[in-house]
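For reference, the structure discussed in these notes is given below.
The other protein chains are all here in position, but one chain of the complex has been omitted.
The block that comes next holds subunit A.
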Amino acid sequence: MSRTTLTALLLTLPLTAQAQETLNFYNWSDYIAEDTIPGFQDETGTSVNYDVFDSNEVVEAKLLAGSTGYDLVVPSLEFMARQAQAGVFQEIDKSKLDNYGNLDPEIMRIIEANDPGNAFGIPWMMYSVGPGYDVAAVTERLGEDANLDSWSLVFDPANAEKLADCGIALLDSPSEITAAALNYLGLDPTSEDAGDLDQAMALLSEIRPHIRYFHSSQYINDLANGDICLAVGYSGDILQAKDRAAESGNGIEIRYVIPEEGALLGFDMLAIPADAPHPDAAYAFIDYFLRPEVTAAVSDAVFYANANKAATPLVSEEVRNDPGIYPPEATLTKMYSAKPHSARYDRSLTRAWTTLKTGR
């Protein structure tokens, strides 16, 4: 091949790419409606490469290394905050989003604590972290009178011991589980104090012998199949397990609760990497997602609440009236948000978590 033809080829490459616009979208697993992407593709002619992950840490490592090729990613808010500080994302130009006004100003104000001026992120879905359990298996072991609306279901060693044989799983997420333990102990769930961490770990190590495994996505199938009977996980994931169990007709009834002591309220945020190859496609998708009917369809499919005020009436009643998905006002006041950790605290937390898991 002569040099001129090669140069000509190189010149035409970006042109062909423009004719067929592409969107590289990196989202959490099991976190979208079946028709969201096809609907967007049909309407805009953009082809979408949809890729999934199950941990914030993996996304973060990729983003910090740079040149991921992704146009749109969905980190949780406290992770997005630190990544934005490292220069990973570009600021959102709200003038490019006709449907920005659909977002609930109240929720945007809460998000501002970690994303000043709502500069970098658009909320995708909201989640809480709480216990989900197999109603029959847990009632059989703890008795009819047990309080199943409290974190003591997990954190009381006597309960954990009785449930060990049918299987308990915890998220493999040191920050989220430790925050729940701190909150249960009446301490500040965002505390970075070494003494507080010790107390939380002391509590967790008491129930540790009864934990089958730590994992951040496997519990969905295991709960639905009856391989485990209690998991502390993401609200929508547990509700998806409930849905799968009901669909398969295996007789397993799953319940998700936001315990009376409160739970972590989290946000997963759409953000555009600074080096995104197709930022225009990312804007087009965000604007498409912000349409009330599109957001509502995602909430209906994944059992997570959204921050789109205009979408709420379109969300099915089953989802909208589930206190585990849309927490009532009284519960909301007890919920807490996460904050980005200092590097020093992350190291102590990971070290304590390793000790908890392995005994070393």
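Some observations on this one:
The rule is simple: a contact is a pair of C-beta atoms (placed from the backbone, for glycine too) under 8 Å apart; a residue touches a chain by one contact, two chains touch by 3 or more; residues count from 1.
Definition applied: contacts and distances are computed from a predicted model.
The listed choices are "Putrescine transport system permease protein PotH", "Phenylacetate-CoA oxygenase subunit PaaI", "Transglutaminase-like superfamily protein" or "P-type Zn(2+) transporter"; the UniProt protein name belonging to the chain that is not shown reads "Putrescine transport system permease protein PotH". Interface note for the absent chain: among A:Thr139, A:Ser205 or A:Asn225, the touching residue is A:Asn225. For the chain missing from the display, the contacting residue among A:Val88, A:Leu103, A:Ala179 or A:Val257 is A:Val88, taking the whole complex into account.
Only one of A:Glu43, A:Glu57 or A:Asp98 touches the absent chain when the whole complex is considered: A:Glu57. If you put the missing chain back, the residues of subunit A touching it would be 55, 57-58, 60-61, 63-66, 82, 85-88, 167, 174, 211-214, 222, 225-227, 343, 346-347, 349-351, 353-354, 357-360.
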